[in-house]
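The complex appears here without one of its protein chains, the remainder shown in place.
Moving on, here comes chain A:
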Amino acid sequence: MDNLDAARLQMAFTLIFHIIFACVGMVMPFFMIVAHKKWLNTKNPIYLTLTKSWQRGVAIFFVTGAVSGTALSFELGLLWPEFMKHAGPIIGMPFSLEGAAFFIEAIALGFYLYGWNKLPEKFHWFTGVIIGISGVASGILVVAANGWMNAPSGFDYIDGKFTNIDPVKAFLNDAWFTQALHMALAAFTAVGFAVAGIHAYQIYKKKQIELHKKAFKIAITFAAVAAILQPISGDLSAKDIAERQPVKLAAMEAHFETEKGAPLFLGGIVDEENQEVSYKIEIPKALSFLAFGDFDAEVKGLNEFPKEDHPNVAIVHYAFQVMVGIGTLLMFAGILFFVSLKKKKWWELNKFWLAFTILAPLGFIALEAGWIVTEVGRQPWIIHNIMRTKDAVTPMPGMIFSFYTYVVLYTILTVAVTWLMRRQIQFLNASKI
């Protein structure tokens, strides 16, 4: 494997790892403060137990998120020094604001975790709210930086030099809003279904049913709302891409030829060499409509662009299918949940709980798949149409060893965190309430 591929793999691997923890750090605080609020209102000790148990989860995930995030902020420079040399000053704005948001989050977390019975009740609860808000804010800010890589703006690019830099314009690039919205919803969907699924499984196994039902309800309510909004926001993203990164759209849909009234492909096996997609289901004219809101609009195919500007079509297409497939499924699951509120009988059925248990990992799978669409779909550019990834990579040889080191380290971390979470649940089930 050459140096560039090793660096790309390492970046992908560490981001895929970080995003899991970052999302939990963004979303769990909201569940926690809802449970906390219910405890304050009802004084039902179940809610207190739940709050404290979720708080431990938040603390563990926060630190893992923070250390892997710290690693990432070094890695941007360590792996892509040429990129950071030019992009640093341009997209520094969201990153420095993000730093502020993290700080506020860490301070609030200090107050929240250590403030039980020491701070005034309302203020203590409010520090929890701040954790949630600043977590989401930091997520939005980093995604804005990623949006800039997809839709670079806020500078003039003349003879290979970046001049006339306007950090505010760079921050408010064309992609930031659609991406940040879609990402925020994705975080709630993914974490919500995961948490709800874990509690559903406990109910399925008939452990501490009352507690786990309350926990389930809090988590799934957030998740269901987000999952229902998700396809709408995804459609906005797709329309955006059709304008901004037509190559990416063509790769997502595995469209090789330019067509008017282009059909939408579901599934299929991509053969890049022969430029064919076999075993697909075609929905006539649907792609033109989804991308441009017009059944007869022209959709550019990959052949319209030089070969060296193509991303890996198969990966992008499959990842997109996975995301949209899961997105549709989770939307129905969200609707199912709201219906179940009217049909209380369902809550007694073991099948109901089993179903939500199975859905638990899907949100995260969709989220990772979505990022693969965005990031692999941007290749071979690190800054769309400005700088190629191969020109940004570090000149230091031997990146493959660095990659292996990270794989070992993060694998150990993942196993350890999973195991700690299991112990939290065992502990919760064993506690008397």
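Just so it is clear, a residue touches a chain if its C-beta (ideal position, glycine included) is under 8 Å from a C-beta of that chain, and two chains touch if they have at least 3 such contacts; residues count from 1.
Heads up, the rule we're going with is that contacts and distances are computed from a predicted model.
A single chain of the complex does not appear, and UniProt lists its protein name as "Cytochrome d ubiquinol oxidase subunit II", one of "Integral membrane protein", "Cupredoxin-like domain-containing protein", "Cytochrome d ubiquinol oxidase subunit II" or "Phosphate-binding protein". Shown as candidates are A:D5, A:D166 or A:E259; the residue that touches the absent chain is A:D166.
When the omitted chain is restored, the residue from A:L9, A:I60, A:L172 or A:A314 that touches it is A:I60. Checked against the full complex, the one of A:L9, A:L40, A:L113 or A:V225 touching the unshown chain is A:L113.
Interface residues of chain A with the unshown chain, by the touch rule above, are 52, 55-56, 59-60, 62-64, 66-71, 73-74, 76-78, 81-82, 84-86, 88-90, 92-93, 95-97, 99-100, 102-104, 106-111, 113-119, 163, 165-168, 394-398, 402, 405, 409, 413, 416, 420, 423-424, 426-427.
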